[in-house]
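Here the complex is missing one protein chain, while the rest keep their positions.
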Amino acid sequence: MRWPFSHRSLGVEVSVEIREQGFDPYREVSDYQQTVLDAAGKYGATAVFIGSMRDINEGDAVQAMTLEHYPGMTERYLEKISKEAGQRWDIIDSLIIHRVGDLHPEDPIVLVAVWSAHRAAAFDASRFLMEELKSRAPFWKKEVLSTGSRWVEKNT
Amino acid sequence: MRWPFSHRSLGVEVSVEIREQGFDPYREVSDYQQTVLDAAGKYGATAVFIGSMRDINEGDAVQAMTLEHYPGMTERYLEKISKEAGQRWDIIDSLIIHRVGDLHPEDPIVLVAVWSAHRAAAFDASRFLMEELKSRAPFWKKEVLSTGSRWVEKNT
Amino acid sequence: MTIAVKFFASLREQVGKADITLDSQTVSSVSDVWKLASGGQPMPANTLMAVNMDYVDAMHTVTEGDEVAFFPPVTGG
Partner (left out) sequence: MTIAVKFFASLREQVGKADITLDSQTVSSVSDVWKLASGGQPMPANTLMAVNMDYVDAMHTVTEGDEVAFFPPVTGG
């Protein structure tokens, strides 16, 4: 299954996926829109957010990163916030993809996309999803610096 | 020139373009990121908004649309708001592409993309750009319905 | 004084002109430009005005060589 945690029969559509390999966020959104989203002509607004790995954090050069997660709970939590967004705003569909495993600078970490008829809902819901994801979804970053590795403690 | 109104030497980078032919917004953002944006590893956040043509407006089925603009003033105004966003938020680059001419339902109308180190600036600036564009940039839509054509009067 | 005047969208259709070049010594404000260029039609209340591609109001003073544009509320994006 391409979208293993998709629930496309519950009113508002939501899809969440944990990805162990690198992904091209623009290709993912484009593919999703063309092959999964069944709403051509219905949405006037698409808001997309991509979080990607920076080569510096808290003043230190970062060489690599390992993203750990709690399998099962992450998907459950991302689905939960996706459905909550669908209840709070008039959206048509949403997609979240989050990387785990070993990453390098420039690699995409997270993709959030929201489709809606009008722009306010897409803007609001995409931001809500990112804020909720960052504050509560069980992912943890460990950075590799030239001097060794460290767990990231602040998620600003 | 691919990005005729790009000003890539004024501190904050901004690019704006009026497009007379259809475009693939995801390919545009991806290409821009790879070929124009010189900041790989510097941005942790990319916020993208795409406005696309709906097949219904104010309760009526819309068959086609013509987007008129004020050549020169549109570019000038889009550059102005892009630079203003660069002054208000800590962003690395922004890109605006806006269609003119004849469109059909599903066609992308506008693309706004903002790159920044952290997500708040990208979210804020992309929304600011869309709101400013919608309220002041000199574009006008004329819709073709089954009963004839009409100028769009409300821009919600 | 030569003034280039442009009308856009529904206003272009309403006035029946897209571009017109005025050569007049009597116009001093954007409002005067409208009167002369439109042939004395009343200006719709929500008309937007620009001089040399910057938004202005109807009282703005025009000078030789200005480009003055009139258009309805914008609907892009």
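Labels A, B and C are assigned to the chains in the order they are written; within every chain, residues are numbered from 1.
Note that a contact is a pair of C-beta atoms (placed from the backbone, for glycine too) under 8 Å apart; a residue touches a chain by one contact, two chains touch by 3 or more.
From a predicted model like this one, the values you see are computed outputs, not experimental measurements.
Asks: Touch partners of the unshown chain, restricted to the chains that are shown, please.
Replies: A
Asks: Mind listing the chain A residues that contact the chain we can't see here?
Replies: Output for chain A: 51, 67-70, 72-74, 76-77, 98, 109-110, 130, 133-142, 151-155.
Methods note: only the chains that are shown with their structure count from here on.
Asks: Please tell me the distance, in whole Å, between the geometric centres of chain B and chain C computed from their C-alpha atoms.
Replies: Here the centre of chain C sits 27 Å away from the centre of chain B.
Asks: If you average the CA atoms of chain A and of chain B, how far apart do the two points sit, in angstrom?
Replies: 23
Asks: Could you say which residues in chain C touch two or more other chains, in rising order?
Replies: none
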